[in-house]
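Notes for the one structure printed next.
All protein chains but one are shown in place.
In order of appearance the chains are A, B and C, and numbering begins at 1 in each one.
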Amino acid sequence: MNGPHDLGGQMGFGPVAPEKDEPYFHAEWEKRALGITLSCGAFGAWSIDESRHARENIPPADYLTASYYEIWTRALEVLLERHGFATRTEIDSGHKQTVPATPKRILAADMVPGVLARGGPCDRPVDTEPLFQPGDRVRTRNFNPTTHTRLPRYARSKTGVVEAVQGSYVFPDDNAHGRGENPQWVYTVVFDGGEIWGEGADPTLTVSIDAWESYLERV
Amino acid sequence: MNGPHDLGGQMGFGPVAPEKDEPYFHAEWEKRALGITLSCGAFGAWSIDESRHARENIPPADYLTASYYEIWTRALEVLLERHGFATRTEIDSGHKQTVPATPKRILAADMVPGVLARGGPCDRPVDTEPLFQPGDRVRTRNFNPTTHTRLPRYARSKTGVVEAVQGSYVFPDDNAHGRGENPQWVYTVVFDGGEIWGEGADPTLTVSIDAWESYLERV
Amino acid sequence: MSEDHHHDHQHHHDNRYSDMQARVRALETVLTEKGLIDPGAIDAIVETYETKIGPRNGAHVVAKAWSDPDFAEWLKRDATAAIASLGYAGRQGEHMRAVFNTPDTHNLVVCTLCSCYPWSVLGLPPVWYKAPAYRSRAVIDPRGVLAEFGLTLPETRKIRVWDSTAELRYLVIPERPEGTDGMSEEALAKLVSRDSMIGTAIAGMQP
Partner (left out) sequence: MSEDHHHDHQHHHDNRYSDMQARVRALETVLTEKGLIDPGAIDAIVETYETKIGPRNGAHVVAKAWSDPDFAEWLKRDATAAIASLGYAGRQGEHMRAVFNTPDTHNLVVCTLCSCYPWSVLGLPPVWYKAPAYRSRAVIDPRGVLAEFGLTLPETRKIRVWDSTAELRYLVIPERPEGTDGMSEEALAKLVSRDSMIGTAIAGMQP
């Protein structure tokens, strides 16, 4: 979706404000929000793609003012409701009223090191050979789905060069919506700044994205 | 600029909410905001293009939550400061502290009918013949200026057909920044929905924009 | 708690604007003190748009176009002059175009970049016309938008969206409803809603 998250090339946000000696957390609740989000991710009830899409669906003005831990928390609430783990009333009140769905896994303290060390690899084998090879010229497709995609708006309908075949990975556009993992080859595609931004682009700039095979057409 | 105002094709704002029997104004301050904005426009100190750019420069999250009269008011405050009519302190306090710049005109009550009836035509003669004629295929240019433009982001690098030559008008991209009126021919350019939005576009859709000549290249 | 301040700042980034009534009053006061504005002019502007300039103007134009083929032809050829002949001209209507619905094509007007609107014939725009939901979706999902206005067009009807990116202002001339033969201009004008002249309704449709 062309949501508030698709920020590449948008303007008006002012200067970047790096914070000197930034702490890991700016408030206690941020620590808890991190831990709760990861703990609930361990339920196995939703994919990272579904959770990204839940974040993208936060109303734009809220998305643009929220800190990232707030974005996580708002999206988590939606996921907990959607998958039957907590009702809106429970979340608002902080008290149990219903019996939750059964998660595949509940993260106990002693499982944390192993779970963090394993992470969630999303490379998957595919039966096909890659359609493209390094050096191939490709054009990104033009589409504007209301659903999840990882092809940013600024990089649609643009011509670039395949730099590397990066392996085959779960396809987020399908997986975010429960349509299966449907893995595809992923390519690093490099664009000249001028191809993307046109006149006035920094002549020394190249930008690359990692693009699933179905985002690309041969030129 | 690719600011928060450039909304065509963005998503996440929810349904349109038409209000039954909507009143002309929802609060007294909206009436005053309208009148003050038009009265200050009569100063002759800035163009409509400069005022549009001031609105576009409102921080995105503010722009997306403000009502339009609030957007007008915020931008007006910036223009009043920029052109020496009021300081930020005066605006915040509501009390005069400095002698203002001299406006070209102060709008008195008895001038209102004439001023509204005249409006602010912005057609201007140009010495050249139109480069394009109805039926010509054209491609919009690709650029992403940080300055004002009236070529929306969704309509850049797209191929369409000139439907009409609409006359010659002040060029906002220059005029907003005090670089002169530099009038150009303006064309209505029609695009197929599929050219703009790609796969999945409504097959019955065409979209037109009014494009200044320098936005266009012959295909 | 001081460590929360960083986020509170992000969230409540501009409390100055939370009371628009007070803010606009302060602005009017200081500009009046400075002799820059005349509160009477503000009253006159408001009165004009509350009583003189509104969708009745446009409805008159449409009803006349339905009733008078020569006027309709003039409106197609030179909308600014034809509309001015009825006494409607001026601010935000300096350069008018009339776009006619047909059995083949439905027209819809939007301003994605701000809120350009034909004030001289429709008056002040409604809130939804200026808001992000309409401005973002009219150009990409017009049928979805129309459905929210209760308007479902035949699947084969072409939809032409006019994005008002320059100083031209568009007035949709809806199709004349069936069964209105012989009606007077005045009676016809009553069938022409504001929304039917933007394209989010058709004439004679229940609002």
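Worth pointing out:
Here is the rule we use: a residue touches a chain if its C-beta (ideal position, glycine included) is under 8 Å from a C-beta of that chain, and two chains touch if they have at least 3 such contacts.
Just so it is clear, the model here is predicted, and its values are computed rather than measured.
Contact with the undisplayed chain is limited, among A:Asp6, A:Glu50 or A:Asp136, to A:Asp6. The hidden chain makes contact, of the residues A:Ala27, A:Val78, A:Val162 or A:Ala176, with A:Ala27. On the side of chain A, the interface with the absent chain consists of residues 5-11, 13-20, 22, 24-29, 31-36, 38-40, 43, 52, 55, 59, 61-62, 64, 66-70, 73-74, 76-77, 80, 85-86, 90-96, 100, 103, 106-109, 111-113, 115-123, 150-152, 154-155, 166-167, 169-170, 186, 188, 190, 196-197, 201-202, 204-212, using the contact rule stated above.
FYI, only the chains that are shown with their structure count from here on.
When each chain is reduced to the mean of its CA atoms, the one lying nearest the mean of all protein CA atoms is B. Here the largest set of C-beta contact pairs joins the chains B-C.
Distance between Cα centroids is largest for the pairing of chain C with A. Inter-chain centre distance (chain B to chain C, centres taken as mean C-alpha positions): 15 Å.
Between chain A and chain C, the centres computed from C-alpha atoms are 39 Å apart. Taking the mean of the C-alpha atoms as each chain's centre, chain A and chain B sit 34 Å apart. Counting partners per residue, chain B has 9-11, 13-14, 59, 61, 64, 197, 201 as the residues that reach two or more other chains. Multi-chain contact residues of chain C (touching two or more other chains): 13, 132, 140.
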